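Missing here is one protein chain; the remaining ones are kept as they sit in the complex.
Entry: chain A
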Amino acid sequence: MSTATRETVAGRVGDSAVRPDAALKVRGEFAYSSDLFADDMLWGATLRSPHPHARIRSIDVTAALTLPGVYAALTHADVPGENRYGLDHRDQPVLAEDVVRYQGEPVAVVAADHPETARRALDRIAVDYQVLDPVVDAELAMAEGAPVLHPECPGGNVLRHVRIRRGDPEATAEVVVTGEYRVGMQDQAFLGPESGLAVPAEDGGVDLHVATQWLHVDQSQVAHALGLPPEKVRLTLAGVGGAFGAREDLSMQVHACLLALRTRRPVKMVYGREESFFGHVHRHPALLRYEHGADRHGRLVSVRAEIVLDGGAYASSTPAVVANAATLGIGPYQVPNVRMDCWGVYTNNPPCGAMRGFGAVQACFAYESQMDKLAERLGMDPVELRIRNAMREGSTMPTGQVVDSAAPVAELLRRVRDKPLPPPADPTDPRDLPGGVANTTRGDGVVRGVGYGVGIKNVAFSEGFDDYSTARVRLEVLGGEPVVSVHTAAVEVGQGLVTVQQQIARTELGIARVTVLPADTGVGSAGSSSASRQSYVTGGAVKAACERVRDTLCALAATRLGREVGLVDGKLVTADGAVAASIADVLGDEVIERTVEWRHRPTFPLDPLTGQGNAHTQYAFAAHRAVVDVDVELGLVKVVELACAQDVGRAINPQAVLGQIHGGSAQGLGLAVMEEIQVVDGTVRNPSFTDYLIPTIVDMPPMVVDVLELADPHAPYGLRGVGEPPTISSTPAIVAAIRAATGRALTRVPVRPDDIALAGSASRPVPSRPEVPCD
């Protein structure tokens, strides 16, 4: 790069620095974890339960082992450590013991010299199942007398209940609207299904190369299951396609290590897309009941809500998702009286856990639908109603937490509202019409609708979690030039974190040549690449480590030069601005290396009875306006335009910020109109991209984006987490626009063509409300 000779190096904070993986990915040359290779490696494969709920009477692997080319066939009996893992509770077996609790649960693993042979070996494992009735309805799972799926869970099938009480929970209001909403199960549908390579080491440990989201939490869970000390389980990040929460839980990590340690050969495991649908957690399906009360001017008086999240067979991160749905569940509004109950429940459905938006998505669909309903009841403009109730800096959350940095909710809404509306569709280009090139309309039956949504998300981990990141920064002179290397365990999942780390180091040290070392467990934990937190937390750690390096360098220079100097644009400069020395002059052969563990402001637990507490460290907001054309007769939707306004505090990499906003909005569009894992009686009906549809470029419209940069004084560079907010508000905005076009109630996402086109679908019967236990 020629930038090294410039006065101010390019690619600093605020520049749209080019990502190192961009061209490689576009050209198909990027090495994903599925491209890993070792001489002499074996291929692992997983036998999964076909039943959502069954007792295992016996497992016989003999016939698999007699197949030539098969090196190992392992069951739970071969797990040397504790056969349990899990992010919050260790409730999930590495390999099933006496019970399987969801369709696709791993039962046995094999290693063979060819992936085909491994697959065939699975067919020869005999598992004797006694099929049990699955518990598939989250509300029924909570009811008295439901079969208990995890006897050790104190709440029966209720994994967590968060209750929030603020003001007078029985407050009455002049105008009341109620609604019941449902959110279907969404998949992260990331690029690059689960894969990795485990290599047995000389010391009896194992080296695991894997696409994941959080190396150290994998390390501790893998070590626990293998019965090894953590230092004998070393992880290196392999190329990640995307994650969106789906890689936060373990998938093939322990399995591959078990097989490698047993066979003493490197073992590679790669899921196909179909297996991937069973290999990771999904977004919680939700049932949400809301009652909003307001005065006749539209000022919110109270919100009462009950949310039931179907956690599926294992805990994963359900407890944290419950807290998010509850604490963020009334939206970015000021409401004096709140009664919120949110439950996360065990069932025999696929396990659900982290996905972009993390509980805030489900709630936002419901509370924004309610805001529209309220506006209609009051005869008010829906944006005006929202602005009237919008929270701002200094507002109090229903948890009692005061929002102590920018919360420009009203401004975001005004911005999307005031954008010019797109022109009518060109009826001669089918790609502009609902149905696309399938020629279903030439404008027949097409009605335009406009809708709005605004959402709130917490950034980083909450409720007192010790949420930190570690950065090691090294400065040395190579070939006469100062060179910086940054080492963290922070995972690049496609969000651009490698570039962000580089930009921060360039900014702090003024040095162009910055290398970001591969992420591995050779350095301390960086925490998860989730919760929109890495630019904040790992960014903060890199910044802090650079500052230490800079201080050390300046101190060294001061002793060498005999006067105080500072580091400006990569040069050591005296107080009057004169260049005193270059870094190379001062440093010579010496190396400065500093490692820093960095934390955001602490958060605190929620009071178990009232849900009061400063649980979150930062809030982030985005608003959307959606313009749709709906073929009201066929129920097909074309999203014509999405406008988004989001406050990001500081855009570290403006292009990457736009990428996040476009991508997040697209994922929200998917949830609004097409993405759903259909689960019937605990069985997944559409585990492939043939029938699990995600938006194509014809479905995703052009976007109009306003990025606000209102610095958060508590955060590095004032930045605010970017990744999740755009996913949250695009869904309700699109559904509101479809409602505007069709007049349908549309209380469930994704909206299906039937919901729009078939008469009577607006009054689709909803199951009556059973009694739910309240602890």
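What we mean here is this: contacts are C-beta pairs under 8 Å (C-beta built on N, C-alpha and C of every residue); 3 or more make two chains touch, one makes a residue touch a chain; residues count from 1.
Methods note: contacts and distances are computed from a predicted model.
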item	value
Which of "Sarcosine oxidase subunit delta", "Carbon-monoxide dehydrogenase medium subunit", "cysteine desulfurase" or "Tryptophan synthase alpha chain" matches, in UniProt, the chain that is not displayed	"Carbon-monoxide dehydrogenase medium subunit"
Identified contact with the non-displayed chain, of A:67, A:447 or A:704	A:67
Sole residue of A:77, A:126 or A:758 that reaches the chain not shown, by the stated touch rule	A:758
Interface with the unshown chain - residue positions in chain A	67-70, 112-114, 116-117, 119-121, 272, 274, 427-428, 431, 434-442, 444-445, 633-636, 638, 673-674, 678, 685-686, 690-691, 693, 695-699, 752-754, 757-758
